[in-house]
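Of the protein chains in this complex, one is absent; all others appear in place.
And now, chain A:
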Amino acid sequence: CRAQENESQDSTWHAVASWTWDAQDETCGICRMAFDGCCPDCKLPGDDCPLIWGSCNHAFHLHCILKWVNSQTPQAHCPMCRREWQFKG
C-alpha cells in the first residue's frame, strides 16, 4: 500500500471548476445582473460582491440590498415579495 502511494506521488491532477452562489434565481432582482457576476458597483465577483439571503429566502447582492434598505426608511421590504426585510441569520 505504501508503495502504491509512492507511485502516485508524481502524478498530479490539475482540475477546473466554476463556482456558483447556488441561488434559486439566475439574476439579482434589484440590479438584474447575474448572481454569479457582480453588482454594478463592483468590479470583481465572488468574495468581493457576496450574496445575502433574507428571511423570506430571497437573495440579492449584498451591495444592492444594502442600498435598497438604506433608501427605505424606516422599514425596508423585500423588493421581491414585499415582506419586511430581515437578514437571514
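Couple of notes before you dig in:
By definition in this document, a residue touches a chain if its C-beta (ideal position, glycine included) is under 8 Å from a C-beta of that chain, and two chains touch if they have at least 3 such contacts; residues count from 1.
Basically, contacts and distances are computed from a predicted model.
In the listed set "NADH-ubiquinone oxidoreductase 75 kDa subunit, mitochondrial", "Ubiquitin-related modifier 1", "Anaphase-promoting complex subunit 2" or "Superoxide dismutase", the entry agreeing with the UniProt name of the missing subunit chain is "Anaphase-promoting complex subunit 2".
On the side of chain A, touch with the chain left out of the figure occurs at residues 1, 3-22, 34, 36-37, 43-47, 51.
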